[in-house]
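Below is a slice of the complex: some chains, not all, each in place.
Naming follows writing order (A, B and C), and every chain is counted from residue 1.
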Amino acid sequence: MRVGVVIFPGSNCDRDAMWAVERAGAEPVELWHADADLKGADAVILPGGFSYGDYLRPGAIARFARVMGPLERFAREGGPVLGICNGFQVLCEAHLLPGALLQNRGLRFVCRRVRVRVERADTPWTAACEMGEELTLPVAHNEGNYFADPATLARLEEEGRVVLRYLENPNGSASDIAGVCSEDRNVVGMMPHPERASDPLLGSEDGLGILCSVLAGVRA
Amino acid sequence: MSVRETYGALGLSDREYERILKLLGRAPNFLELSLFSVMWSEHCGYKNSRPLLGRFPNEGPRVLQGPGENAGVVEAGDGWALAFKIESHNHPSAVEPYEGAATGVGGIIRDILAMGARPVALLDSLRFGPLDEERNRYLFREVVRGIGGYGNAVGVPTVGGEVEFAPAYSGNPLVNAMCVGLVRVEDLVRSRASGVGNLVMLLGSRTGRDGIHGATFASDELTGESESRRSNVQVGDPFAEKMLIECCLELLEEDLLVSLQDLGAAGITSSASEMAAKGKVGIEIETDRVPLREEGMEPVEIMLSESQERMLAVVEPQKAERVRKLARRYGVGAAVIGRVADHGELRVVHGGEVVGSVPAEHLADAPLYEREVVRPAYLDGARRLDLAAVPPPRDYGTALLRLLSHPSLRSRRSVYEQYDHEVGTCTVVRPGADAAVMRIRGTNRGYAITTDGRGRHCYLDPRGGGAATVAEAYRNLSCVGAEPVALTNCLNFGSPEKPEGYYQLAECIEGMAGACEALGTPVVSGNVSLYNETERGAVYPTPVVGMVGLLEDVRRHATPEIKREGDALVLVGR
Amino acid sequence: MRVRVLVRPKQGILDPQGEAVRSALPALGFEGVRSVRVGRLIELELESDAEVEAMCRRLLANPTTEEYEWEVVG
């Protein structure tokens, strides 16, 4: 199983994501932002960081990177795509996920561990988790305040597309949303960093389930 | 302007000017005078502190590189080495706190990068005046934002540090940033230029009129006027730095560079002259080949610009094209701006003509000032405290609460939560403990890092305080289970030209050096920030120690939390 | 040709920055400010304004949360 990790200029969790993918038992594949294809990846992660410095708006410039063309096709064909933190922001900017991530309500960057609840286990990125399971995951962001208009929020709830919800909301997100999925459920975006919680030495393995999910999903 | 006014305005004394005349055997032109002025500033030349710094022990079984390079390096086991250094950005932060702190972080990261190491951890040691003053609150808030803004974006975790408040720092905050990098022992790079005919390439951002004479500025007292010296302000671009880091590391991996040096204070001038002096060669810089951000810059401005996010590299001519190509992949500028020559001079060429040329070794060899060490009178009064005369508190509970709510004792969570302390997924013990513990991936090894300073103690007892600072860092590392190995330090003091200032400096160094010898922790790098004075006086003498220790098995570390109800508390020590 | 683009949070969208500025003003002695919105100013130097509308829509503003206007200023 090959999991592609996209490197935009300014990504800074790309290597962390690759190490975690390896720990989860898959083969990480580097995808350079200027690549024209996904090198045969079975799933793709857009990692955290500050693509293009987060200048203008986080994700605003990265969504136009060359690799995003094949990625959008892959996503539309049902390929599993996970956006973590800045990756989530990129997916929203690219309209692969609804909504937008505004500046944290507290106006500050926030780096801490928060408890979240897995709301749905029927996505390729949460299949190995239990529905309702509580995880402690690190967040580290300045723009993680999830926003969508009321109609979109209602639809997300109705269609069961809120994938992760904060039990302690660190940023003012609407409906405590920490992660959502696309209509077809294959594209997931989340602000918490599962790759930072994938080694007991770092104090938590709660994120490993998310990274392992995709293995289970594709093998099935 | 007369000659005397000119060199005076550049911060050179009569004696220094005479020395330049003697060294050159002729009168320097304005450009040459400017080169001397920045290189002989305290900031670059250490003219007041160098004689004292010799007191520090700097050898040890694990030391691979002591003072004299961009950072100190110790061996960490399994073929790994740690490069580390701490540096101040006090004056720029006093004037423009966000950018001052941000560019301080950017600068220290490039020092580590220049050793060929990947920057993997940051720490920040901060001092501010009391928070009941609006300006101090503003400085505190913006400095912390600036450190986070840069460190978070560049992807190096800020894993520790300290913050303290005291009136002595009002209007003159201390902003010290430390960076640690990891490098394979065999991949260590040095800054020495070599190979006559090799090319000198400038990597990174374009050059603008940023911070011209910043180095002389940093060696000056802060006055109301400083705030309006706008050309001193540099703006950081962490995105450019991130690309520069990845680019330089790959250039080194591909073996495309002969040597590498960061550009900091005094820009191309200090980098090129240091590279030349260390390699005992000359360097010619063609200022018209430097990519500029602004039109109409004079050679002197180009030579002194402190534009951020730049590195200088020596490259063999046949490799230049590959360097350019690789840099393009990262969107990093790479321009040949000169070459290594055999004449031993730093030579500036503009429009095909030599517009200045001085021996690099003289630029690197600032005059040294040994001043008389006079014990200041304040010490007698300051140290008279009769503990018996302090009444016991009426209610110990209230007294304890008051203590705990003091800004210098309160939880630091609101500060370190603004820093990404986990990026890189190597942070084993996060901020909030006595020291941060980091793992070395692919091994069982780890290392611990702490920064400590004791300004008030050093004010009251410079020698004892200096020793206690080193001891505190040593204890903090021991507390997490690490074996302390070596340290870096930043000496934040007032003016050495005043007897109190020089005494404090000399005595603190004496105390620190003694403790280093006793504890077996050599000093492998450091930085000096003098002239931390405002109209209200000097800051407390505040040497800050950044110490690094090793853990053979990183899983066996300790954390301060009380783990279980019923466990015994034991007080160890005297 | 110089073009000025103004981007601001849409009506009804939380604007924490604007709110922070508004609540900081009284402490500095500035009373009577009812509301503050903080957005972005983007100034472009370009050859023709033919594509400015497309740039705004695709890059400079996020249609989910922001509205924009632009004009040629010189």
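Keep in mind that, in the parts below, a residue touches a chain if its C-beta (ideal position, glycine included) is under 8 Å from a C-beta of that chain, and two chains touch if they have at least 3 such contacts.
Since we're looking at a predicted model, the values are computed, not measured.
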| item | value |
| --- | --- |
| Whole assembly, copy number of each distinct chain | A x1, B x1, C x2 |
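Simple rule for what comes next: only the chains that are shown with their structure count from here on.
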| item | value |
| --- | --- |
| Between subunit A and subunit C, centroid-to-centroid distance (C-alpha), Å | 28 |
| Subunit A and subunit B: spacing of chain centres that average the CA atoms, whole Å | 37 |
| Subunit A contact footprint on subunit B (complex, rising order) | 145, 148-149, 152-155, 237-240, 242-243, 330-331, 416-425, 427-428, 439, 441, 554-555 |
| Contact set on subunit A toward subunit B in their complex | 9-10, 12-13, 15-16, 19-20, 48-50, 52-55, 108-112, 138, 140, 142, 193, 195-196, 198-199, 201-203 |
| Interface residues, subunit C side, partner subunit A - complex | 13-14, 16-17, 20, 40, 59-60, 62, 64-65 |
